[in-house]
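Structure first, then comments.
One protein chain omitted, others in place.
So, chain A:
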Amino acid sequence: MNAEPKRTNFRHVELAQKILDIASERGMSPGERLAEQALASLCSVSRTPIRKALQILAERGLVTAEAEGGFALVADPSVTARLDHASEGTTETEIYAAILRDLAAGRISGMQTIAALQRRYSVSRQTVLNALLKLCDENLAERAPGQQWILKQFAISADAVSKSYEFRLVTEPLALTLPEFKRDMPALTSLRQSMLVLKSMNEAAFDRRLFERTDFDFHMLVARSCGNPFMAEALVNHHRRRRNNPVSGHVNVFRLVQSNLEHIQILEQMERGQMELAADLMRVHIQLSQSQRPRLAGRGVPPAFKLVSR
């Protein structure tokens, strides 16, 4: 990790994902042109970052440069998995991912300094700082007094998954029933398309990465639409953290197939404006998503163990 290649830019990757989301919401098909100016307006940025984002999509074979200039879609955006930041290979995203992995694996502690991380990863101070700022963006780190930085271990500990479900069980159904919840119909329709593609797949052919995208987009949509900025912020932050958690647990494909069907049911009720029913279904969905398997078992071991914190 000594080399310091070109900077960036996870923000361009995020923008590239946003372009795909817009294309999907608008029902765009392969071959359709992506107008830079229109995308810049929709994303509230200038054309320069849009062009960089389109270049990222071109590198990944999702769009193609046209002879007369500009770009056109190659892939169907409704069946495209979410873009992977880490695969960008820039130093700061690599360090960002390495810090998270090492924290989750118990290799580094939650209290760090830039100097200590520089030594561990053999990179410049600026690279470590950028990685830490990205972690701060995702609410996974914060500055402490002096030279210290706090990495939020609780967010990726062994208990994080069950604590996350506990939090979501309280908040997500509530978000659906807030008085100013505003349904984003184009986004709902676009998501439904992707979910129906998943529904048509059997267990053997199930596209895990496409599911991860629809799962994230669906729960983010609920968060963003809830009409209460405090609730929206809390949920959006939480889902981002959840997505970036390197310890997400192993989930069987059977459960993912079921989960997709539950998403469709909730989405249908949202489309019909049956928000109380959607909230009830969300409650069921979150509870069913929690692993129920015993943590400890063995021949002659007493049943129904109480899990005592040690």
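One rule holds in what follows: a residue touches a chain if its C-beta (ideal position, glycine included) is under 8 Å from a C-beta of that chain, and two chains touch if they have at least 3 such contacts; residues count from 1.
In this section, contacts and distances are computed from a predicted model.
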Protein name (UniProt record) of the chain left out of view, among "ABC transporter permease", "Anti sigma-E protein RseA N-terminal domain-containing protein", "Glycosyltransferase" or "Outer membrane protein beta-barrel domain-containing protein": "Glycosyltransferase"
Omitted-chain contact residue, chosen from A:47, A:182, A:255 or A:272: A:255
Absent-chain contact - pick from A:38, A:65 or A:105: A:105
Interface with the unshown chain - residue positions in chain A: 97-98, 101-102, 105-107, 109, 157-159, 246-247, 249-255, 258, 291-308, 310
